[in-house]
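Only one protein chain is missing from this complex, and each of the others stays in its spot.
Each chain gets a letter, A and B, in the order it is written, and its residues are counted from 1.
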Amino acid sequence: MHDRGGRPTDAPIDRSEHELADWELLTDAVVGTLGRNGLMNVDELRRGIESMPPDEYEHASYYERWLYAIETILGEKGVLAPGELDRRLGK
Amino acid sequence: MNDHDHEHPHAAITNGDEPAAAARARALEELLLEKGVIRREDVRAGIDWLVSRSPADGARLVARAWADPEFKARLLADARAAALELGLDPGPSPVVVAVENTDAVHHMVVCTLCSCYPRALLGPPPNWYKSLPYRSRAVSDPRGVLTEFGVELGDDVEVRVLDSTADIRYLVIPRRPAGSEGMSEAELASLVTRDSMIGVSAPQSA
Partner (left out) sequence: MTYRVGTRVRVADRPHEGHHRTPGYVKGKTGRVERMHASFTNPETRAYGANGLPAQRLYLVGFAQRDVWPDYRGDARDRIYADVFEHWLEEAE
């Protein structure tokens, strides 16, 4: 799914510029901080992204994939309890 | 492998102007702060570092390389050391390797597996670099992609695609444009675009 090289596609490359939103910068910095604190390294981040269901991977934005990976990896490690983030969001 | 054991949809559901992911990111930070596994000042410092990164740093390296062949040799031999020599931050561990575009060889960079990119020297990657079509086609049809980006290469130019699959980050030294003779280093740097350092555009002097 993540291994895209040479995958046939007619989709155009959207070259529009995008300034990172606050939440995207935040997500990036949280990942960096977790890495420096020894809680999640970049290889775990990538594995978490790669564990996304293919359909979600295709449709998620870049930092949505990162959020999925953080939740997955920190969930495995017991830092986040199952459903904890959803409850915080009132879901 | 590791199935997610909760059931919310992760798809890009938007809520007004902001995606649902924005609230999720903020709630996640809040939880991690409460748990004491991250500190707000460290997160802030991470954001500050990221927003301070820009292609201007890479452009300084390229401009110096254009102006000074000995510096170019040092940049090609050890880009990290060359960046430090100019007082630039080459970033944490991943190793930067510079490659040179010439009349005969054109390099372009992709990360087919994710989004590896010399962020310290170029800033965060553009969206198109992270996009699925670029990641798919840059390796199998680089000349087609270059045409889309407005770069037309003759058949006498060898195209080399670099897929940054591991710990190395690649920085392209584009060709110095004709008409830039006599320019100052600052003027040269202003010609060096982000995309030219990824290898999908060519600097112009006009």
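The rule is simple: contacts are C-beta pairs under 8 Å (C-beta built on N, C-alpha and C of every residue); 3 or more make two chains touch, one makes a residue touch a chain.
This is a predicted model, so every value here is computed, not measured.
S.K.: Of the listed residues B:21, B:63, B:121 or B:139, which contacts the missing chain in the full complex?
M.R.: For the chain that is not drawn, the touching residue is B:139.
S.K.: Which one touches the absent chain: B:63, B:83, B:161 or B:189?
M.R.: Answer from the full complex: B:161 touches the omitted chain.
S.K.: Decide which residue listed in A:3, A:22 or A:58 touches the omitted chain of the complex.
M.R.: Looking across A:3, A:22 or A:58, the contact with the absent chain belongs to A:3.
S.K.: At which residues does subunit B meet the chain that is not included here?
M.R.: Here the touching residues of subunit B are 1, 95, 97, 112-113, 139-144, 155, 157-168.
S.K.: If you put the missing chain back, which residues of subunit A would it touch?
M.R.: 3, 5-6, 41, 43-44, 46-47, 50, 77
Heads up, the rule we're going with is that only the chains that are shown with their structure count from here on.
S.K.: Any idea which subunit B residues touch subunit A in the complex?
M.R.: So the residues of subunit B touching subunit A come out as 1-6, 8-12, 18-19, 21-32, 35, 37-39, 42-47, 49-51, 110, 112-115, 124, 126-128, 130-137, 139-140, 145, 148-149, 163.
S.K.: Please name which positions on subunit A make contact with subunit B in the complex.
M.R.: Listed in rising order, the residues of subunit A that touch subunit B are 2-9, 11-18, 20-30, 32-34, 36-37, 39, 46-49, 51-52, 56, 58-64, 67-68, 70-72, 74-76, 79-80, 82-86, 88-89, 91.
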